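Take a look at this one; I'll ask things after.
One protein chain omitted, others in place.
Chain naming follows the written order as A, B and C, and within any one chain the residues start at number 1.
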Amino acid sequence: MSELLLTTFAAVLIAAGCLFFLAGTIGLLRLPDFYCRLHATTKCDAVGAVLILLGVALIAGADTQTVRIVALIALIAISSPTAGHALARAGWHAGHRPWTREENDEPE
Amino acid sequence: MRPISLIAGLFGFWLVLTAGLGPWSVVLGLFLAGGIGVAAARLLADPGDRPLSAGELVGLTGYMFRLVGFILPAAWQVVRLVMHRRIDIDPVVIEHRTRLRRPFARVALANSITLTPGTHCVDLDGDQLTIHCLEPRFAEPIFEGILEERLARLLEPKS
Amino acid sequence: MSGLLWGAVLFLLVNAFACLGRAILGPTLPDRVTAANVIGTKTVVVLVLLGVALNQVIWLDVALVYGLLSLTVSLVVGRLIETGRLKGLEEES
Partner (left out) sequence: MRNALALLIVIVLAGLMMAGVSQLPPPGSPDGAVHRHVAAHYIDGGTEAGGAPNLVTAVLLNYRALDTYGEVVVIFAALVAVLAVGLSGHSRGPRRQPDELPVSPVVDRIIRLLAPFIALFALFMILEGHVLPGGGFQGGVVLGALLILLSLVLGPRRIRRMLPTPALFWTRAIAPLVFALTAIAGLALAGWLFALPEPAWLRELILVGLELAIGIGAALALVGFYLSLEADHHD
């Protein structure tokens, strides 16, 4: 019984992670400029990846696999905002001007 | 990190990686962790900052868990935003002067801002943060300084 | 249960190909690198899912390697763009 409960919970986590990844993808394709796209991808990737990895760790159970998954979660939690910041700063110093509503009344 | 806690952390990581590979790899791990720890202390020490202690690292981990309360709404907000037929945003770039003095605390603040709803840290120069906001109202929590308060308590004890 | 893992793998692969669209459209180099970074994260997750579904611990090590490389690429290309060694804003012909 508790096995079933665990699997269901893992399935919910993985499905939620997939939803966030999908939002990140749509955001990457639809949002008007580079900075806005980074908003979508950084948050959704971090949350989506961590949720899916947690779900997978539940399925794998206590194992050498699980500790590696925990290491990966730590890596993603640290690296995702750092990479997002590095790219935003690169665009900023290369002179990329942010999209604003006044200049472009029609989004997309 | 301080050399002692760094070496301990590295050795723990080694044990995790090699789980079940025999006694020689434990000896090798001790040797490597010690070597890397000493080299990192000489080569990678932050010139303008004292190294993080083990207690501060534990505190930061706890801080990240509490940050989930901000990150999940942030991701959910993106989900709702991109599913709309017409994307309704009004991006602005704001400047914010942080009162945190420790470089690592500022870095932690920058990364927290990147993960909280509607804000993304573009630049950090001294105490000056440049932040891209999807809408002006998302900047308010940053000016209120909840995250700064928590980080100051963790990393800058009044002594 | 393994059907769940395979379904997630398929879903993420479709997503990754959609992200490839942004890498192709650009219009600027930072956009393309962002797309590459997102695809990298998805690849890491796919490797973990496959590693658990096929019971291959080594794939998780590969996922760690891939995650580290993906981070390195973002940081290094970001640095090359911001110091002007790679031209970030020119629309390529």
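Note that contacts are C-beta pairs under 8 Å (C-beta built on N, C-alpha and C of every residue); 3 or more make two chains touch, one makes a residue touch a chain.
Please read these numbers as outputs of a predicted model, since none were measured by experiment.
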item	value
Omitted chain - touching chains that are shown	A, B, C
Sites on chain C contacted by the missing partner chain, in the whole complex	58, 61-62, 64-65, 68-69, 72, 75-76, 78-80, 82-85
Absent-chain interface as seen on chain B, which is shown	1, 6, 9-10, 13-14, 17-18, 21, 25, 28, 32-33, 36-37, 40, 43-44, 46, 52, 103-104, 106-107, 110-111, 121, 123-125
Residue ranges of chain A at the interface with the undisplayed chain	75, 78-79, 82, 85-86, 89, 93
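One rule holds for everything that comes next: only the chains that are shown with their structure count from here on.
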item	value
Overall pattern in which the protein chains touch one another (line/ring/star/complete/other)	line
Chain pair, most C-beta pairs within the contact cut-off	A-C
Length of the line joining the C-alpha centres of chain A and chain C, rounded to whole Å	11
Distance from chain C to chain B - Cα centre to Cα centre, in angstrom	22
Separation of mean Cα positions, chain B and chain A [Å, integer]	16
Per-residue multi-chain contacts in chain A, two or more chains	24, 38, 48, 64, 68, 71, 82, 89, 92-93
Chain B residues within the chain A interface of the complex	13, 16-17, 19-20, 64, 71-72, 74-75, 78-79, 81-83, 86-93, 110-112, 114-115, 118, 120-124, 130, 132, 134
Residue ranges of chain A in contact with chain B within the complex	19-20, 23-24, 26-27, 30-33, 35-36, 38-40, 42-44, 46-48, 64, 67-68, 71, 77-78, 81-82, 84-85, 88-89, 92-93, 98-101, 107-108
Residues of chain C touching chain A in the complex	1, 4-5, 8, 11-12, 15, 18-19, 21-22, 28, 30-31, 33-35, 37-38, 41-42, 44-45, 48-49, 51-52, 57, 60-61, 63-64, 67-68, 70-71, 74-75, 77-79, 81-84, 87-89
